[in-house]
Each structure stands twice: as C-alpha cells, then as structure tokens.
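Removed from the display is one protein chain of the complex; every other protein chain stays in position.
For reference, chains read A, B, C, D, E and F in written order, and residue numbers begin at 1 within each chain.
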Amino acid sequence: MILDYLNPANYDWKLILGGAGLIILKLIGIIIAFLIVKSIGKRVIQNSFKKVVDRENISLGRARTLESLSLNIFSYVLIFIFVVMIFEIFDYDATALLASAGVIGLAIGFGAQGLVSDIVTGFFLLLEKQIDVNDYVTTAGFSGIVEAVGLRTTQIRGFDGTLHFVPNRQISSLSNHSRGNMRALVDIGISYDDNIDQAIEVLQSTCDRIAAEDDSIKEGPNVIGVQSLGSSDVVIRVIAKTENMGQWAIERKLRKALKEALDSNGIEIPFPHQVYIEKKSE
Amino acid sequence: MILDYLNPANYDWKLILGGAGLIILKLIGIIIAFLIVKSIGKRVIQNSFKKVVDRENISLGRARTLESLSLNIFSYVLIFIFVVMIFEIFDYDATALLASAGVIGLAIGFGAQGLVSDIVTGFFLLLEKQIDVNDYVTTAGFSGIVEAVGLRTTQIRGFDGTLHFVPNRQISSLSNHSRGNMRALVDIGISYDDNIDQAIEVLQSTCDRIAAEDDSIKEGPNVIGVQSLGSSDVVIRVIAKTENMGQWAIERKLRKALKEALDSNGIEIPFPHQVYIEKKSE
Amino acid sequence: MILDYLNPANYDWKLILGGAGLIILKLIGIIIAFLIVKSIGKRVIQNSFKKVVDRENISLGRARTLESLSLNIFSYVLIFIFVVMIFEIFDYDATALLASAGVIGLAIGFGAQGLVSDIVTGFFLLLEKQIDVNDYVTTAGFSGIVEAVGLRTTQIRGFDGTLHFVPNRQISSLSNHSRGNMRALVDIGISYDDNIDQAIEVLQSTCDRIAAEDDSIKEGPNVIGVQSLGSSDVVIRVIAKTENMGQWAIERKLRKALKEALDSNGIEIPFPHQVYIEKKSE
Amino acid sequence: MILDYLNPANYDWKLILGGAGLIILKLIGIIIAFLIVKSIGKRVIQNSFKKVVDRENISLGRARTLESLSLNIFSYVLIFIFVVMIFEIFDYDATALLASAGVIGLAIGFGAQGLVSDIVTGFFLLLEKQIDVNDYVTTAGFSGIVEAVGLRTTQIRGFDGTLHFVPNRQISSLSNHSRGNMRALVDIGISYDDNIDQAIEVLQSTCDRIAAEDDSIKEGPNVIGVQSLGSSDVVIRVIAKTENMGQWAIERKLRKALKEALDSNGIEIPFPHQVYIEKKSE
Amino acid sequence: MILDYLNPANYDWKLILGGAGLIILKLIGIIIAFLIVKSIGKRVIQNSFKKVVDRENISLGRARTLESLSLNIFSYVLIFIFVVMIFEIFDYDATALLASAGVIGLAIGFGAQGLVSDIVTGFFLLLEKQIDVNDYVTTAGFSGIVEAVGLRTTQIRGFDGTLHFVPNRQISSLSNHSRGNMRALVDIGISYDDNIDQAIEVLQSTCDRIAAEDDSIKEGPNVIGVQSLGSSDVVIRVIAKTENMGQWAIERKLRKALKEALDSNGIEIPFPHQVYIEKKSE
Amino acid sequence: MILDYLNPANYDWKLILGGAGLIILKLIGIIIAFLIVKSIGKRVIQNSFKKVVDRENISLGRARTLESLSLNIFSYVLIFIFVVMIFEIFDYDATALLASAGVIGLAIGFGAQGLVSDIVTGFFLLLEKQIDVNDYVTTAGFSGIVEAVGLRTTQIRGFDGTLHFVPNRQISSLSNHSRGNMRALVDIGISYDDNIDQAIEVLQSTCDRIAAEDDSIKEGPNVIGVQSLGSSDVVIRVIAKTENMGQWAIERKLRKALKEALDSNGIEIPFPHQVYIEKKSE
Partner (left out) sequence: MILDYLNPANYDWKLILGGAGLIILKLIGIIIAFLIVKSIGKRVIQNSFKKVVDRENISLGRARTLESLSLNIFSYVLIFIFVVMIFEIFDYDATALLASAGVIGLAIGFGAQGLVSDIVTGFFLLLEKQIDVNDYVTTAGFSGIVEAVGLRTTQIRGFDGTLHFVPNRQISSLSNHSRGNMRALVDIGISYDDNIDQAIEVLQSTCDRIAAEDDSIKEGPNVIGVQSLGSSDVVIRVIAKTENMGQWAIERKLRKALKEALDSNGIEIPFPHQVYIEKKSE
C-alpha cells in the first residue's frame, strides 16, 4: 500500500506539468529580462565612460580600469538577483537564502565596511584625477611621492625612503603639491637699528639678480615688506614663484644669497637680544 | 500522456487571459500614475528653483546645476519604484528583487555613506552660496583660494601652490574671508619708561597720515589703547578696516610706518628685560 | 477563442464592481480620516505655539517661522501616509512602494542625517532663544557677531571680518556673550619689595576715580587681593562689571590708569628677576 | 447591468454586518484594555514618584515636573498604539501606516537622537539632584553658576558674564563645586639656604592667627610640609578647609599674610636661580 | 433585514465558542508556561548569586542589590512577552503592538543607550568589586574619594571639595589607589662635582633612620641609584613602600630629611647651571 | 445551546488528535536533531581545543577555561533556538516571542555591546597568549604588572601601587615587556672641545668592565657612536641587551660608571652653553 505512492501513475501529473510549464515560462521571462537589463546596463556604463573620458581628459588606461570595475560590480549584482529569482521560481523559499545572505552580509558588513569605503574612495581618486603616480602629495599624515594608486590602497614613498601603505578610506582630504608652480618663501630678520628701506633695497636687488640667473623661478622673488616686529629683529619677507619641486632649491639659494648680501652691506642679522638690569643681591 | 500538458488546448486560457487583462489594466494604471507624478514632480522642482533663484539671487548657472541634479535624483527614484512595481505585477515576487537590493544597498550604504554625505553637503554649499570660485576660505584645516566647487569635492589652492582636494563632507564649518572688509591689526610694544599718552599721539598721527594716503583703507586705523601690560613692554593695539584681501599689505605698511615714527620720536620698542641679582658662589 | 477574453461580457463584473464599491468606501473613509487628522493636527500645532509664544515671550516673527516649519513637516508626513494608503487600496502592493522608500530612505538617511540634525538643532536654537542676530557668541570654535540664524546654517562674522558658516549640528554648546553685564579683569604685578597694602590702596583709589568717570561701569572696579605669588612679582587682581561689550574698553582704560598710578606712587611693575651665582670655569 | 452593483440589495449584507459586529466587539475590547492600561500605568507612575520623593527628599516642584513628563510620554505612546490598532480593525492595512511611521521615524531618529539623549540626561540630572540652580559647576568644558536646568538645555553663567547654553547630552560628567566645604591651598617657596623648621613655624603661627580671625575657615589652615624641592626654592604647602565659595578669599588672604610673615622674619621667597660659569670666548 | 444581523441567533455560535475554547486552552498553556519559566528563572538567578557570593566574597548587601536588580529585569522582560502573547491570542494582531514597540523602542534606544550602558557597567563595577565607598580612585579624568556607587552614577569627592558625578559608562577603565601598599618616590639632584658614592651613603643612612622612626613605612626607603644625568645635576632616586594613603606624608618627610642630610654633609643640591662665553659686540 | 460547545463530544477530535500526532512527530524530530547537533558541536569544540592546545602550547588550565566558555555559549544558543522551535510547534506564534526578544535584544545590544566586546577580546587575549599573570605590560595608557586576566576585565598593578581595572575591550593593542631580553640605553654628552675618539675609548673600556662584572647583561654594552650634535654637547649613545626586567638596574649602573670614568679621564660632561655679546644700553 505504501509503495503505491512511489508509483508515478498515482501522481497528478497534469498539475505538476502545468506548474512546470508556468515555471518554464517564468524562467524564460526572467532570462530575457536580465539579458536586456544586462546589455542596456553595459551600454549605459560604457557610454557614460566614453563621455566622461572625452569631457574630463582622463587617460585611456585609467578609464579602462574604472570601466571594467563598474562592469564587474554591475555583473555581480545582476547575477545575485538572477540566482535569487531562479530559486524563487523553483519554489525553494528564497527568503531562506536571502535571509541567510542578509545575516551573513550584515555580519561581514559591519567588519568589512572599510573595504567598500576603500573602493568607493579609490574610484573617485582615479575618476577625479586627484592623484597621479609620481605626484608629491600630503594625505592622512604622510607626505611623499605616490608610487601606486590601487582601488584599496595607495602607496606613498616618503622622502626618507619609507614606503607608506595608505588605505584609500584614510584619504579624507588630499593635498597635491604637483599641480602648478610653487611658492618659495624666505623670512629674514634685520636689526631694529638698521634702516628698513635700505635693507629692502639690498634684498630686492639680490632677488633680481637671482631671478635673472635661475630659470626655475617663474615670478619674483619680491620683498613684500615688514612681516612682523619680532622681539629682537624686524622680519622682512621675500616670496617667489618657482617651477614645481624647485621651491626648496630656490629657497636655499635665496637664503645664502640674501645673507651674504646683508653681510656685505653691513646690515646685521641679529641674535636674540635681552636688556639686563643689575640689582644688588638682597 | 506527459506531452498532453504541452498541448495548449489543455490550459485554462480563460483564467490566464483574464489575469492578463488585469495585468494590462494595472500596468496602464501604474504608467499613468507615474507619468502624472513625474510631470508634477518636475514642475514642482522647477518652480521651487525659480522661486529660490528669484529670492536668493543665485546665479543662473548655479541654479541650473542644482536643478538638473534634483531632477536626476527624482527620476532615478521614480524609475526604481516603477521597475519594482512592474515586477510585482508580472508576479515575479518583487520581494526577492527588493530584498536583494536591500542587502546590497545596506552593504554599499555603510561603505558609501560618505558619498551621499558629500553630495548633500555640496548641494547646500552651492544653494546657500557659502562658497564661490576665487573666494579665500578656511575649512577642514586648509586655507586658500577656491578653484572649483563640485558636488563631491571642493578644490582649494593653498598660498604655497598646493592644490587641496577636500571632500565636501569634510567641510563641517567654513570660514569665508572674501565677504566684506577685513581688519588689519598691529600690536606694538613700547617701553615701561615711555609716556603712554605721547606714544599714542605719535602712533595716531602716523595712522591718520597712512589713512589719507591709502585708498584700500576703509576705516581707521585707530589706536585703541593699552592691550596688555607685557613682561617687558606696554602693548598698544592699532586696528583698521581695509578692502578685502588688502589687510596684509596695510598691516605691513603700518608696521613699517609705526616703527619709524616711534624711532624718530625717541620712543623705544624694548627688547625683553630681565633683572639680575648677583649672589656669591657658594 | 483567445479573443473571447477581451470581450468584456465574459468578465465577472459583479465581483469587480463590488470591489470597486468597497474601494470607494475605503477611499472616502481615508479621506475623511485624514481631513480630520489634518485639521486637528493643525489646530494643535497652532495652539501650542500660541501658548509657547505667550509664556516664553518669543517674538512674533520667530514664532511664525517655527510654526510654518512645523505645519510643513506635519503636512509632508500626512501626505506620504495618505499616498501609501491610496496605493494600498488600489491593490498595487504598497509594500513595493514602501520597501523602495525604505531602501532609498536608509541610503539617504545615512548620508543626510546631518541635515535632519541641523534642522532639529536650528529649531531649538530659535525656540529657546539661545541666539539672536547681533549677539556676540562663541560656538564650534568660532567667535563673532551673529549675522543670520537659519534652520540649517548659522552665520557668524568674526572680528577680523571673516564670515563663518556653521551648520547648526556643529553648535553642540553655545556661549552667548550678549546676555547681561560682563566682567572686566586686570591682573597687575608689583615688586616683592613693595608694600602690598600701599599698592592696594593706590590701585583702589584709581579704580574709584575711573568708576566715577565712566558710565559703562556697573560695579566696581575693586581690588580683590593677592591673586598669586609669581616668580618675580606679587600679582594683584582688579575686577569690575561693565555694560555688555564695554568690557574691553574698560580693561584698556584700567590698564593705562593703574600703570600710571603705580608709576606716580613709586611702586614698581617688575621685569622678570633672576639670581646669578658666579662660579669659576672648570 | 453595471448599475446593478450599486444597488445595495445585491450586496451580501449579512457578511458585512457580521464583520461590523466583530469590529465593534474588537473596538470595545481595545478601548477597555487601554482604559485599564492607562489608569494602571498612571497610578504606577504616580506611586513610584511618591515613593521616590519620600525616599530621596526631592523638592515637590521638581517631582511634579518629572511626573508630568513621565505621564505625557506614557500617554503619547499609548495613543500611538491605540491609533495603530484602530486602523488595524478597520482593515486599512496598518502596516502601511506603521511602515511609514518606521521609515520617517528612522530618518528622524538618526538626526534627532541627540534630542532624546538630551531629555534622558536631563531627566536624571533632575532626579538625581546632581545640579541645582545657583550651584557652581564645571561640565562640558564650562564653569560657572547654574541659571536654569531644563529638560533639553542647561544654562550656566560664566564668571566673565557669558551665558553658556549646554545641551544636556553634553553633560557626560559633572563636577559640582557647591556640595560641602572647599579646600584652600597655598604653595609658598622658601630659599634653599633658609631653615625649613623655622619657616614652617612662622607659617603655622600666621595660619593660626588667620584661622582665629576668619569664620569662613572650617579646618586649618595647616602647614603640611615640603611639597617639592624646586629648581630654586623649597616649596611648602599650606591647606585649609573653608565655607563653600569662600576658598578664593581665604587663599588671597593667606597669600598676603604668609608673604608678609616670611618678610618680617627675614625668610626669603627666592627668585629663579642660575649658576654662571664663565669661559673665555674661543 | 439589516437588524437580522444583530440577532444573535443568526451567528455561527459553534465556531465562535469553539474558538473561545481554543483561546482558553492556549491562555492556560501560556500562563502555565510562564509560571514555570518565572519560578525556574528566579531560582536560577538566586542560585547563581548564592554561588557567586560564596566564591567571590561579595558583601551580603551588595549581593542583595544585584540580585533584586536581576530579578526585576527578568520580571519586566517576562511580563512584556506575556502581554504580547495574550494580545496575539485574542487575535488583535500583535504585530501592531510589537511594531509600535519596535519603532518607539528604536527611537528611544538610540537616545537612551547611554542609560543601559550605565547600568551594565554599574552592575559589573559592583559585582567585580572594582570600587568601594571610601576608596581613592582615578577614573574618567577625575581623582578622589568615592562617596557613592549607584547603578547609573558614581559620586567621587575630589580633594579640593568638589563632588564629581560620573555616569558609570564613562568609567571605561578605573585606577583604584586603595588596594595595597603604595610607593613613595623622591628624586634628589646632587652636583656633578660631588662624589656619588658618598651622596648615596648619606641618603641611605637618612632613609634607614626614617624607616626606623615611622611605622607607616612597609619597605625601604632605599636609594636605588643614578636615575638620570640631568643638565645641571646627577639625579638620585629613593623609593619606599608605605601604608595605603601614607605615601604623601612619607614623601614630604623624606624630602625634608634628605635635603637637611645633604646640607649637613656639605653635598650641594645644585641650581640650574649655564656656561657663559663672552664675545665682543660686533 | 451555548453549553453544547463545552461538550467534548461536539469537537472534531480526529482533527485535533491528528494535529497532536503531527506535533509529537515534529517534537521528536526536533529533539533528535538537537541532540545530534549538540553532541556533534560539543565534539567539534573539544577537538578544536585539543588541536589548538597541542599546536600552540597553551597551558591546560587556560585551555579548560576557554573550552568551558565555548561550550557554555554553544549550549545557550542551542537552548534558545530549541525553545523558539517548541513554541512554534505548539502554534503560539513564535514571532511574538522572537520579536519581543529582538526588541529587547536590540535595546540591550546597543547598551551592552561593550560586554560582548570585552569577552571576545578576553577570549583572544587568553588564546593567543598575549598576556600572562606577572607580565609587565603597557596597554590602554596603563603600565604595570598583570595581576589577573579575566574574560571581562584585566587587572594591572601599577608601579606606584595603584590597581588598574582595564575592561578588555580597552586593550586595543598591547605591549608586553616580559617577552625576551630588554635594551639598556644611556645617552651621555661630552664637550665640543673634547676628542670624540678618546671619549669613545674611555666609555667602551668602562662598558667592557661592567659587562664582565654583571651577569644580567646579555650583549654589549657597546658605544655605537655620535647620536646627535646637541646645542652644547656631543651626545654619545651606549646600548646593551640585558635580562628581562634587569634593564633599569643596568642603566643606573652604566650611568654612574660612565660618569665616573669620564671624570677620571678629564672629559667634561658640559652644562648648557651660551655665547654673550655685550652691547651698550641705548
């Protein structure tokens, strides 16, 4: 009697097959829908990138990286939804699958949110051209030359030779020192007893001589005036615009030349001063 | 026997087609509803912007940017809801789609919340005219001239030539130094032995002379009195109002002129003082 | 055969129209319910504001702003619930709409929570009269005169002319310097060799003279005694109460007067002292 | 044919009215349940407060404020649940209402959690009597006299006249300086050459004299010994207990008296010392 | 016709009463289940506390407090679940109740999480005996004598008389200075010209004398050697173990005695030294 | 008529009992499933610990603690799921129970997450042998000897006698000073006028003598060269490796010996130098 139920003839094949037909129809519908969504999505992504590349002058290699990343993420999401729907159709309650995914996803999400954050930031670092290999940048407390920009990590070579690995999410704001001319700035103190006008004249003529000699100077150097009245000296500021990365050499050159010019004109760069008032010991 | 069920004649076409009719009706209902919502929404957004532009004196270009952003977001949200409802109607359990979207959305949301935060802040930066290209601002620890204000990132050119990329979400509060006249402030110390009244008189007359000479001064400069009794000097404060961005030049000019005025009137700018009491070595 | 199903005569119009009747009844019920809720809600809000205005002495303009904000938010919430219920009735599974709204809402919520936080804080800033235009306040690291208080942003004009835009959520605690008389405080150091009683007498008599001369002084100034025994001087503290914003002028006036009074009574304001013990070089 | 369905006679009134009967029964059940819950809840809250007031010596006014707050919150929660259940009964799918409420609630919750946090903290500030108007407290970086304690904000008047508005949630820990006698502490340095025992004797006898003169001193002042061996002086510490808020006056009095006592006994309060070793210039 | 439906005879009383029977059965089941759970839970809690008290030597009063807290929380949770289940049985969709509770709970939870956190921390502070009334502790930036330990707040009396209210959640880590002997530490500098061995001998013999005199010293004091070579002196460190709270008195005693011992042995405690090289003025 | 329904004969006992049979079957299924899961889980946990203990050389006592903790947590989770499923079977909608648990769990979770965090960290502190009783560690801003390592709290005895209670979650990173030899480091400054080679020779020979005398030195001490050119002295660095906890004694010994060696070789440890240039008073 029990074995009867293993006898296929006893099952309501009509209902089962009717359901099967419906399943097949649904399946076909889904597959078609997703093929359409996928090809449209792909084309939309590719076109957006083409437009952005044209408009923003992004190098082809960089655009490829970003495009392939976008396509990958798009595919993963689509496949995930596709799998869920297939399960649904075959009547294995997909909520089980989904809820599991949810619980696991949440658990990982809390721990791994840094990872997503890294990739999102990395994406925009590349897209907005904030950073290029060989740029001199300051970010997240590190300064140095960029060696590599990845989707998760950026590598910065410090000037002392250290290689800093910076997760992109740490790059909250970024200072790029390789985007245009830089300023060279020298503060030089003269004595309160010296004539300010004469000192400025001496300094300016030295500046002009150096400007003539050195091609890496783009503007100035100019003496802009009395920056502060220090406790022992009158501080005079000199600023110039130089080629990128040339600012330190120019500053060193200026410091030496200005010091020597003041020396040879008898203008004192004063040591700290103090007035002494003597009083008898009690 | 099995093949019977592939025979269309065996299906209950009435029920299926009746369902089809209902689906088509629902579909039409949804499409109409959304067309209405879309056109109303669009008009509402456009009108709000028109009003805001009129009332707030926002430049047309800026208003366009914000309006197109608002319309885009509105469309994306509408399309998302539309797609979800279509799926619902075709009886593919939309919860699968939605839950997937939820899981993925949450995962990304944790990582990418910074992005949304950037755009929201950027929207208000533009709408409230807190910032304009070429403004001199201080925000997020950076100071400089604004080069570009985007929805995600603001670019600030530091005075040393560095280009700072600041994600808008980092702009928690913003100090705009290009909104009106600026103050020039000079503190100058005189000796405890000098007569304060005489010193103030000398300084004020110099201030008046400079005010007459220089058009970028809007108010003052005025000697406002004894700011502090320092350890070695009596500090006198001079303040003026100048044209925007002219404050540093005026301060430099004032420092030089006031120092020379005190010199020529025999008033001492004192070095640090110390009283020495000698005691025999033990 | 298939076309039969497009023939209206074949549909169960009774069931459909019965459903339609139910829908219309439900619709009417909802509309009535919401009209009632809305008018009650409106009246409740208006009455609360009337009460608050009476009790708290809030200016009418400010109350209007807050009332209209409250009514707006109330309306938006009601309309949102209304739309959701309408959808429900027309049997478009509103969960789709709602879940979509939820996903989007959550995504935005994470990013835009700052915005809600701004408005909530702004609401209470206005309601509790913590801040008024032209108040001199310190908050979020900025000091200055309030130029505008908005629901999202507060504008503070720094004394150097900078305009600070502070999102309200940054205003965690707020120091208002424009709510009553202010204290003027001058610390003045006399020599260890001078007689403290005599010095206090000289300082107090000068204080009394100034109090008599200047109307902006509300209390004092009084010499309150030896504030500290410094390394080179005995510090005596003088405090006064002045009109709001008059404290700096009084302090400057006091500093000058007290210094001159000590000078003319032969009491020394000492420079830093040091005892020197000579020892032969090793 | 269509109009038939508007003919009431065609509806199954039996089913509808049976449902109506059920609804009315349910409604009555709910109303009764909530009236009971409300009156029980109210009595429980009132009794708890009565007990707490008796046990904790809370002033009646303060207890009233807290009780009415508790009753209000309890009522709002009850009404919210009541409304939701009514909707449920009338078969308007309450989930719509609830989900809406959830979405909105979450959105606001993220932004306004500070508000709830303020009220919870405010509640306990009042209940635990941590703070009273006119107390001198230090909290959240501010010091001053409490002017008002609200459920959301506490107002502290700084000693310089500034009024600080501190949201209660900022009051993480609170230092109340108005709960008992305060300590007056004076550190006084004597020369390394002086006899420590003699100095202590002089200081102690001065302390005793002042203790006899001044009623606001509750204990001491006592010389407790050599607090540190400074670079130029031996530091001797004197401490006393005074009436609340009297500590500063006593400290000032002590400083003056101890300095004069040391002077008149020939004990030196030394200036900074330095040993000089001369060496020929290279 | 309509009134017919109010005629009880027309209702299917069999079904209704059958349902009523089921409800009553369920109700009885639930009540029994909960009575069992409650009595088991209560016994489990009481037994755990008995065990813990035996093992951990917790004072009876403290154990009572913790036990009654645990029982209270257990009861509230049980009652809440009980109420929800009762509602469920009476077919008022309990999800409404629950969802409401959820929304409200979440809203409050965000704001009031500090409160739960306070209680959890307070529970363990008491259970683990980290803190006792009259202990001298340092925590959350405050130091002083514990006056009260509550479930929400701990009161610490600072040495200057201030009463600090510290919410327990602020007590992340806690330093208890009243759990055993304390160290007294004195650093004393001698001249570079003095013989180190002789100085150590003098200091050690003084230490031994004091150790003999004072009972509150438990170990030492011992001269442990040259702690550092300062810029002007050779620093020698002396350490001792004293009775709890006796460390400061011993340190003061040691400082005085060691200074006098060095004086009477002709060993110098040097002032800061400096080598002077004279150079002609330029 | 009504009483009929209390007559058992009127109930459909077949259906009820059939349901009962199903319930019993389900119940048996669940109990079997859980007995299997429990015994498998237990064995898996025990085996993992056996493996870990073998591989990682964990002391037996420590492994027991961790194993029993793991088994406890495993049991609690299983029991919770078991109870939920039982309820489900008896048709009391377990969602009520679960949702209640969820609401309460969330509420507590927010407040008590620190507790779970403590236990997780404590588990790994023990498992990874980062810390042992009597180790000298630095963590969470505290330094001292570990007195006890619990699952929630670690007790560290500071060198001044204070007992620090550190919740494990505060132990983000941990520095263990009791895992191997330690470095002794002495920096000693010589005069710019002295011969560096000679000084190094003198220092090295002293180091060699001490190395020969003291067994707690494991390596060196060696003079490694000129560490810096200070403003007044040439700093020479000496480093050694010593037995654990012996580093301070060796450093003190080295300081004394090196100072005496330099003295006896006529090499100066210089005081701060300053060059004086005299100028006439103005």
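The rule we apply is simple: contacts are C-beta pairs under 8 Å (C-beta built on N, C-alpha and C of every residue); 3 or more make two chains touch, one makes a residue touch a chain.
Bear in mind the structure is a predicted one, so any value in this text is a computation, not a measurement.
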Open item on the list: One chain is left out of this view; which of F:I36, F:V116, F:V133 or F:A148 touches it in the full complex?
Closed with: F:V116
Task: Among F:L126, F:I156 or F:V234, the residue in touch with the chain that has been omitted - done: F:V234
TODO: In the full complex, which bits of chain A touch the chain not displayed? Write them out.
DONE: 1-2, 4-6, 10-11, 90, 92-93, 95-97, 99-104, 106-108, 110-112, 114-115, 140-142, 150, 152-153, 157-167, 170, 188, 232, 249, 252-253, 255-256, 259-260, 269-280
Task: Touch list for chain F against the chain that is not drawn - done: 13-14, 17-18, 20-21, 26, 29-30, 77, 80-81, 84-85, 88, 94-95, 98, 101-102, 105-106, 109-110, 113-117, 119-121, 124, 128, 130, 138, 172-177, 179-183, 185, 192, 196, 224-229, 231-232, 234, 241, 244, 247, 273-282
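By our rule, only the chains that are shown with their structure count from here on.
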Task: Intercentroid distance (Cα basis), chain B paired with chain A, Å - done: 19
TODO: Would you mind listing the residues of chain D that make contact with two or more other chains?
DONE: 95, 101-102, 106, 110, 114-115, 232, 271, 273-281
